[in-house]
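Some chains omitted; the rest stay in position.
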C-alpha cells in the first residue's frame, strides 16, 4: 500500500520533502504535488487547460496544476491501485479557523476524501520545526490504521512550531474564526498603475475554549474533524416554513 | 443600499448581465466580477500577484482575479458603505451536490458571508433561460429582506433551464452527491507531449428524496442552505475518546 503525499506549497517546498521522508519509514510514498506555490488555491480545479507532469524521480511527480488537480490526477490516473491514505502538507504556516476555506493544503486532503480515501492535512504554525510535524503525522497515520474516519470527513492538523519534546499533546478542536482580513493594500506598480493586494489574514476572533487557535496557543497539536458535506442540515426545517408563501407565483 | 453582483463565468458572461439587469429593478447594483472565466475556482485567493481592475462603466468593474478576490476587493475597498447583499451568478450550468466545493459561483457568495453579508449563489441548470433564474433571484432577494439568514450560511440556488412558467415551485434541499468524476482524459498535444484533462463531472449518485438533484429533476427550484463552518461537530466527541492513548508520547 502507498501513501499519497501532496501539498499547496509546491513539490520543491521543504515541508513536503520532510513529510515524505518521515512517511517513507512506515509505507511506500508517492508524492504528486504542484510545480509552483499554490497557497490560497482552495479546492480550485484546472478546467480550461490540460495538466502536465514531470517525473522528478521514481516517487516524485511535479504537476502543472492545483493541489486538487494533483490528488485527482494521482488517484484517477497515475497509480495502479488506490493509495491507503492521502496526506497533505506539511504546510509552511497555520491553517486555522477560516483559513481552511482557502487552503490548498486542506483541499488536497478533501479531494482524497471525495475520491474515497481517508485523508489528513498537516500544517506547521511556522516554518522551522517540520520534523515535529512529521513525527506527529507518523503517529496519526498509525492511529488511522486502527480507527476508520467517517466517509465524509478529514482531519485538519496544526502543529505548533516547536521541538517535538515541547509539544504538550493532542487536542480535538473546532475551527475558530478570524476577524475580517485587514483592508486591501492599495499601491501603484512601478509603471504608475493601481494595484491591490489581499492583506494578511486577520487576527483571531473566536479563539476561545475548544478552538484550534486555543489549542495551538497552549502548545498542543490541534486536530479538527472537517466535513466535506456543506449542507447546513439544521436549517432546512426552518427554511421549509419560510417558503410556504413563496410557492404561489 | 446596493446589491453586489459577482460570478465565476466572468464579467462579460450572459448570466451576470441578465442578473444585474433584473436586480437593477429593485436595488442599486454594483457588478464586480473576474475578467475571465474562472469556473472551478472554488474559494481560491490571489496571493502572489496583485489585483488590477478596469472600470467598464459606472456600475461594472472587471477584476484580474478570482471570484473570491472580487467580492473581497469590492467590499473592503471599492464600496463606500457595505452592500445589502451579495448575489453570485447566474452561473451557466448547475452547481449541485459535490459541485459546490469547486464552484467559484458558490465561493463568491461564501466570501460575502465571511465578510458579514447575506449572500446567495444562483446557477442555471443549462444556458438558455437566464431570465427564469433572474426572476427567481428577484423573488428570493425580496424574501431575504424579510427573513434574516443565519450568520454562517448562504443559499445555493439552482434553477431548471425552463421558461419561468414551467417551474413547479421551490424546494429546500440537501446537497446530493455525484459518482466520482470520470477518469482523466489523457491525450497528446500537437507537439507530441502528454497532457491530462480533468473529465466532466460524474453522474449523480445520491440524488434521492430531499436532494438538490431530485428537486431539479422534478422541475423545482432547488434551494440548499450551505454552511461556511466546516467543523464536523458531531465527530468531536468520538475523536476525543480516540486520542486518550495517543497522549503518551
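Each chain carries a letter (A and B) given by its place in the written order, and its residues are counted from 1.
In this section, a residue touches a chain if its C-beta (ideal position, glycine included) is under 8 Å from a C-beta of that chain, and two chains touch if they have at least 3 such contacts.
Since the model is a prediction, treat every value here as computed from it, not as a measurement.
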item	value
Subunit count for the whole complex, all chains sharing one sequence, 2 displayed	4
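Here is the rule we go by: only the chains that are shown with their structure count from here on.
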item	value
Interchain centroid distance [CA atoms averaged], chain A/chain B, Å	21
Footprint of chain B on chain A - complex, ascending	37, 39-48, 50-53, 66, 68-69, 72-73, 76-77, 98, 100-102, 104, 107, 110, 114-116, 139, 143, 147, 150, 152-153, 164, 167, 169-170, 172-175, 180-181, 183-184, 186-187, 189, 193-198, 223-233, 235-236, 239-240, 242-243, 246-247, 249
